[in-house]
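Here the complex is missing a single protein chain, while all its other protein chains stay put.
A and B label the chains in the order they appear, each numbered from 1.
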Amino acid sequence: MNRRIFLMSVAGATAGCLHGGRRLNVYNWDNYVASSTIPEFEKEFHCRVRYATYGSAEEMLAKVMAGNSGWDVVFPSNSFIQPMRDLELLAPLDHARLPDLKNLEQRFQSPQWDPKLEWSVPYMHSATGILYAKSVACPPLRWADLWKDCYSRRLTMLDDPAEVFGACLKRMGDSINSGDPGQLKAARDLALRQKPLLRAYLNEEVRDQVVAGDVLVAQMWAQVGQVAIDASDKLAFSFPAEGFALYADNVAILRESKHKDLAIEFVSYLLRPKVAAAICLEMRTATTNAAGRALLPESQRKNTVLYPPPEILSRGEWFRALPGSVQRLRDRYWTEIKSA
Amino acid sequence: MRRFLLAWACAGYLFLYLPLFVLALFSFNSSKIAVWHGFTWQWYMDVFHDSALLEGTVNSLIIAVTATIIATVIGTLAGYALWKRPVAWLTNSLYLSLLTPEIVMGVSLLAFYQWIFRFLHVQLGMHTVILAHISFSLAYVVIVILARLRTFDTALEEAALDLGANEWQVFWHVTVPMLLPGIVAAALLCFTVSFDDYVITSLVAGVDSETLPMMIYAMARKGVSPSVNALSAMITVGLGTLILLAGRLDDRGRSTP
Partner (left out) sequence: MNFPSPRGSSLLISPLAKKPREISARTLFLLPGAAVMIVLFLIPLLIVCAYSLLSRGPYGGVMGPWTLESYRRVLDSLYADILWRSVWLASVSTAICLVLGFPLALFIARAGSRKTMLLNLVMLPFWTSFLIRTYAWMFLLRDTGLVDSALQSLHLIREPLPLLFNTGAVILGLVYGYLPFMILPLYASLEKLDPVLLDAAGDLGATPWTALWRVVVPLTREGMYAGSLLVFIPCLGAYLTPDLMGGGKTVMVGTLVQNQFTAARDWPFGAAISLLLMALVLIVMRVLARRTEALL
């Protein structure tokens, strides 16, 4: 069906029921909107928004893969954009309806996973680093420090194969997206050597334990690290010298969506500086929206954990989608590491 | 012996409720991090103002109650029939459904639904979740009912048949009353399994059928979350009061001749 006719008929149909008749189904990561974001959108556009959250991109992908999940707007991570494109799950974005695209930071105007921003709009970004207690004898400023036995086993790594391999590969000076079997084998051996020094493989659950002092050093995402630092001034965050992983979550509209008109309004709404700033203020996330960032108080705007300066950012590397054979090799090594 | 049982039971209940005490304690914590900071009612207020959370709770209750009723009825009938004369493939299927990892069950049902939806113009929703719950809880019901049935003396049934009752009357007036504690136990198990299910539900739920576990998992992913604790404390206290009241009424009902 001609897309224009479709869009116009949708617009016509939705225009016909102004109050509470329009619906938008948004599927997002948790903690990514402020308490005012959705209600204000509903008020301004006279519609109801069904807002639900997911905990992992694979979960979201499993549900939308069949093509009739019922969701309109999703938030894939950067390494998922290409796969979703290949599976033809995304709808192209009409830039004419996104005037605030210019608000995006320079480095997100043309990201490597979607150079023309045809399919997605970067939303929030973060990185992986090391959260640690300032009182430790050897502050972990490099990945290599995590192999030293000076944390009396109060060290944790993320329970995520991509992140653990990322740390090992970076320590050896390789790319986090490496598919080279030799490099991956060496990374596996490194991880096996590190395992006895670890207390556990934990994700965000470990945040409370770092704050309480149970765990001294944890491989952690910058966003979560900042929340922990807010809770306890005895903590600090470092971006390892050898390099680290960057990631960004993006807004995208699903091709199956029956409310594309409203969906693009939502994307445009999220790009507004005030909206982006409100989300960051409440959720302590890092926005890709430069105009929004400018509205934040100085303490948050200049926060080096959430917005690392360019010289630190230059050491970062984006995750990429990996081919099936590499994925399989990594998974096999991950199982070996975990069951050792 | 009686004192030993009492002491053991007290220890057992303490063990079961210990995490709940912790949760309740931290639902009053004024900090979001699990380190005690100060006392507050804020999280309880938040729960009441969160309409999505309340909707999720209602959804969970509807699904659990519906699935429990249907699964208990079907399961009791099936269990009784299987006890009379075994049907190998059905018993094996029931055991298999217990053996199936939750994610496999969820993915398979999702694939099945998606395939069916090509012919019927339906989408994922409450009905798909309820059907899924019936599917995985049936085995629990049948196993509990069978366990009880096998301690039965069939003499009563035979006596009733001899006195001229037909099969249905025998089942309804003789077997079921004797089976009742087993049915209650099976229904409780079914409700529990259904109310707290996350993996299968999250895969087959539609846009409008978010359940409480799905919301809790989202909120609690980052660690102990105070509003979730507040909600759990409220559910526990609410249901607990209902249970105690029902127990009192039952007691009084029995004591009056």
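One rule holds for everything that comes next: contacts are C-beta pairs under 8 Å (C-beta built on N, C-alpha and C of every residue); 3 or more make two chains touch, one makes a residue touch a chain.
If you're wondering where the values come from, they're calculated on a predicted model, not measured in any experiment.
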Touching residue (missing chain; options B:Ile63, B:Leu109 or B:Ala205): B:Leu109
In chain B, positions touching the absent partner: 1, 4-6, 8-9, 12-13, 15-20, 22-23, 26, 34, 73-75, 77-78, 80-88, 90-105, 107-109, 111-112, 115, 131-132, 134-135, 138, 140, 142-144, 146-148, 150-152, 154-155, 157-158, 161-162, 166-168, 171, 181-182, 184-186, 188-189, 191-192, 195-196, 198, 212-213, 216-217, 220, 223-225, 228-229, 232, 235-236, 239-240, 243-244, 246-247, 250-251, 254-255
Missing-partner contacts on chain A, residue numbers: 56, 58-59, 61-62, 65, 80, 83-84, 86-87, 156, 159-161, 195, 198-202, 205, 208-209, 212-214, 321, 323-324, 327-328, 331, 334-336, 338-339
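One rule holds for everything that comes next: only the chains that are shown with their structure count from here on.
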Inter-centroid spacing, chain B versus chain A (mean Cα positions, whole Å): 35
Chain A partner contacts - residues on chain B that touch it in the complex: 31-35, 52, 107, 110, 114, 117, 123-124, 202-203, 206-208, 210, 214, 217-219, 221-224
Of all residues in chain A, those that touch chain B in their complex: 25, 30-31, 50-55, 59, 62-63, 66, 68-71, 204-205, 207-208, 211-212, 224, 228, 231-232
